[in-house]
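One protein chain is absent from this view; the other protein chains keep their places.
To keep things simple, chains are lettered A, B and C as they appear, and every chain counts its residues starting from 1.
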Amino acid sequence: MTTTKRTAKGTNPKRPTRFGNRQQLQQLLAFAGLVVIFGFFSLASPYFLDWANVKGILLATAVTGIMALGATFVIATGGIDLSVGTGMTLCSVMTGVFLANLGLPLVVGVLGGLAVGALIGLLNGLNVSYLRLPPFIATLAMMMVAQGLSLVISGTKPIYFSDVAGFDQLAAGELIPGLPNAVLIFFVAAAIAAVVLSKTLTGRYALSIGSNEEATAISGVDVRRWKVVIYVVAGLFTGLAGVVMASRLNSAQPGLGLGYELEAIAAVVIGGTSLRGGKATILGTVIGALIMATLTNGLRIMSIPQEWQKVAVGIVIVLAVYADILRRGKDA
Amino acid sequence: MTTTKRTAKGTNPKRPTRFGNRQQLQQLLAFAGLVVIFGFFSLASPYFLDWANVKGILLATAVTGIMALGATFVIATGGIDLSVGTGMTLCSVMTGVFLANLGLPLVVGVLGGLAVGALIGLLNGLNVSYLRLPPFIATLAMMMVAQGLSLVISGTKPIYFSDVAGFDQLAAGELIPGLPNAVLIFFVAAAIAAVVLSKTLTGRYALSIGSNEEATAISGVDVRRWKVVIYVVAGLFTGLAGVVMASRLNSAQPGLGLGYELEAIAAVVIGGTSLRGGKATILGTVIGALIMATLTNGLRIMSIPQEWQKVAVGIVIVLAVYADILRRGKDA
Amino acid sequence: GSGGSGGGETGAGDKPYVALVSKGFQHQFWQAVKQGADDAAAELDVEVTFEGPETETEVEKQLTMLQTALDKNPDAIGYAALDSEASIPMMTDAESRGIPVIAFDSGVDSEVPVTTVSTDNLAASAEAAKHMAELVGSGKIAIVGHDQTSQTGQQRVEGFTQYILENAPDIEIVDTQYAAGDQLKSADAAKAILQAHPDLKGIYGTNEGSAIGVVKAVQETGKSGKLTVIGFDSGKAQTDAIRDGLMAGAITQDPIKMGYETVKAAVAAINGEELEPVIDSGFYWYDKTNIDDEDIAAVLYE
Partner (left out) sequence: MSESPALLSATGVSKSFPGVLALDDVHLDLRHGEVLALVGENGAGKSTFMNLFSGVLQPDAGTMELEGVPMSPAGPRQANELGISVIHQEFHLMPDLTVAQNIFIGREPRRAALIRDDVLERRAAVLFDRLGIPLDPRQPVSHLSVAGQQMVEIAKALSFDARVLIMDEPTAALTETEVATLFRIVRDFVSPRTGVIYVSHRMDEVKEISDRITVLRDGRYVDTLPTAQTATREVIAAMVGRQLETDVRPEPVAPDAAERDVVLSVRGLSTRKLLKDVSFDLHRGEILGFAGLMGAGRTEVARAIIGADRSTGVVEVNGRPVSVRNPADAVRHGIGYLSEDRKRYGLLLDQDVVRNVMLSSLPGMTRAGFVRDTDGHRVATEMVDRLAIRTPSVTQTTKNLSGGNQQKVVLAKWLVRDCDVLIVDEPTRGIDVGAKDEIYGLLTSLAAQGKSIIVISSELPEVLRLADRIVVMCEGRVTGTLANADATQHDIMELATRFGADHLITTGDAE
């Protein structure tokens, strides 16, 4: 009895609540970087806070943001996904094949695009799990294969959706007046991703594997199988990004995609997710993606010469992430 | 006394040598993937095994290879260096400023280029060590800043070395007849890197930090300071790559560089160095870089259509790395 | 430096503001376009900003730039579309807001642009092919392209190939490789081609980076003089190569004029003047013989 009481002191019964509150506070504060950036640009340019411009920022965030959602899952396991960029391209090309070339119904084409994404994820997952390839290699290879296949399948020419009625409305339409569907899709996808990450086995095991893969396996979790599942989930987001991209451009651009993977990963990491795995938040990823898009947009709105924009973005990223580290203090 | 004897039982005196031999065998076998690729292309194309072509492959390896050497050190610590590509560009631009614009002596200009590389590494290292930024973020920011600065400093125009006597000979000359200096520099740099990695405090601490940073710190190693040193070493290789690049093009091209970082990191990882840190070999990196260059060259020689080349490279990388994993078996 | 360093006030100020969204930024060609635009801006007293994505595949990035440009509420927009189809909604948006659009470099497949300032890439590359055919006579040649998917990249290969097929039956194009306009990678690609086809008679590089890469490859393989190299665009390395005889000649557009005419047309549109539907910024063949001619020297950039 006495034992229990005494030792309980060491654990400090107040901790749990304090911890809970602190986490909530953190999530609120995570906006801070974004808010500061927003505030700065609002003062610097009269055009910045225009709804049209904010909409532009959100639109620019949408595709990279959706890719980043998927990448968050892979990064949560301690892996990395370099194939999100060109994989997204392959998905838009295949959507083009389904809809524009084969003339399949809209829903089928869209689901087909998602399926191609899942397939890309499946191959990544199998290569990582069963061939034991480092995720960097597996997804680098997939990045190249997807790029090549996009060109092969499209005949190196864009596929246009001009004849596919309503396809462009997928991204450009406004179910909620004033808010383009692409943005709506991004937010809905983020909400789903947040639930999957924190409330389903897929998410839980992704974090667990990232935290300690061996221990997770010893605990009886079929790590290999779950890794495949996690990569497939990531692939689905890649597929969604591909469909949204195709709709936004009303065409599938086979040459696009390279470089998007770095942006997506950067959004994830700026959002506070650790590349070592085990720690990940979807909200962070969304904020990370918004920070990137806002920075680019704001500097452009201010008509900063393009060569200086890069320098500024680099410096602001350092400051934003450092502020975040300071804020999180020792917990990080 | 008895204790010692008892332990000796478990020791099995034959083991150490066998183990030693196996390691040597491994290093020999590490060539296997490369050899197979070489063999294949030799059979596939009569032009492949020409010395001129092999020289071409070596030349194509040199710049990326030198960058990969530096990246190996950072990756050994469990970090990543995204700034090698555009950092290299900034170094060539600065070399151009020193030699072509300011007209400094050749040696000074070259050393200046290296110094700029070291400076880039220093900033990366300080950001990682003292601001505690994740290496991905710190070097991503540096990648952008270096890209921007290259354009700013050069006025977005190439800087030509036509008037700098002898500068192009740095890469194109042949101290050893038949072997371009660029290749010689790469090999010498690799030899130095190998010694630094395995025989100096810098290399040993890099591997220790990558293996277990906390344990290394508690063991009395000033981890922060050494990390800075390691990034500076990596930066020196970036600087060297910049100088060689400038010499090879006889000009500093400010727009170049993006994407080279992925190639360099890929070479390192294909060479068997783990992105988790703690394990790294320079020989592996050299072989990884050679595999990449050989693949590209061979497929071109075979006149495989461009779009299929990507697909083929992706697949071959998976096969090569998987073969390597199989070979290393349980040791990996 | 940049012409539009006036910051956020530009559009609100009294000077008219013209936003140019181009296909590229860091390449010398686009820098020359920018220079022409800046010249015109100084001359006509307008504010000009100039932006473009890093590579000519980045359709989405360019659209975002165009979007931002529109959000700045300019008086006119100059736009070099990477994919005209994809930009239709924004063209419509510009029209509805009464912002005149000037297309440059390549056409925008839309009614919106009031005029198009461009070079006919198909014709220009056919011109390159014509000279190649004259110089080589017969045998094998190859192409090092800079971009497989962009319109410009494709047209510069297409126009060339088309001409050879139709007019030079004795010449065979044995290989076409792409190397992203990166000089080093273009050199490596050209070397591989030379290795695979030792009897190659000529190589055509479709932009500055590709062409210099080809020259580099020829130098490094010691084949200078044995091979006809034809390039595209200018830049010091290329003009040097032509002077030194490493390159037979090249096609140049007139990027400075392109930039200049675009801004000039924009100002005219702002003032409500009528414009020709097409303003040809032209292209020229230049080689050792005419490189120092005044009219050629004027369109070449360093």
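As a convention for this text, a residue touches a chain if its C-beta (ideal position, glycine included) is under 8 Å from a C-beta of that chain, and two chains touch if they have at least 3 such contacts.
Keep in mind it's a predicted model, so treat the numbers as computed, not measured.
Every shown chain that the unseen chain touches in the whole complex is listed here: A, B.
Touch with the chain omitted from the figure is made, among A:Gly33, A:Gly210, A:Gly239 or A:Gly314, by A:Gly210. From the set A:Val108, A:Val188, A:Ile218 or A:Leu326, the residue in touch with the chain omitted from the display is A:Ile218, counting the whole complex.
Seen across the whole complex, the unshown chain contacts subunit A at 2-4, 6-11, 13, 15-16, 19-20, 195, 199-201, 204, 207-208, 210-212, 214-222, 278-279. Where subunit B meets the omitted chain, the residues involved are 2-4, 6-7, 9-12, 15-16, 19-20, 195, 199-201, 204-205, 207-208, 211-212, 214-225, 278-279, 330.
Note that only the chains that are shown with their structure count from here on.
Pairs B-C and A-C differ in how many C-beta pairs touch across them, and the larger number is found at A-C. Chain centres computed from CA atoms place C at the largest separation from subunit A. As a whole-number value, the distance joining the C-alpha centres of subunit A and subunit B reads 29 Å. Touching two or more other chains at once are residues 1, 25, 54, 148 of subunit C. Counting partner chains per residue, subunit A shows two or more touched chains at residues 151, 156, 258-259, 306.
The touching residues of subunit B, counted against subunit C in their complex, run 45, 47-48, 50, 52-53, 56, 59-60, 63, 151, 155-158, 160, 162, 172, 180, 245, 248-251, 253-256, 258, 293, 296-297, 300-303, 306-307.
Note for the complex: subunit C touches subunit B at residues 1, 25-28, 31, 54, 148, 174-178, 182-184, 188-189, 191-193, 195-196, 198, 212, 216, 220-221, 235-237, 240, 302. The touching residues of subunit B, counted against subunit A in their complex, run 80, 82, 127, 131-134, 136-138, 140-145, 147-149, 151-152, 156, 258-259, 262, 265-266, 269-270, 274-275, 306-315, 317-318, 321-322, 325, 332.
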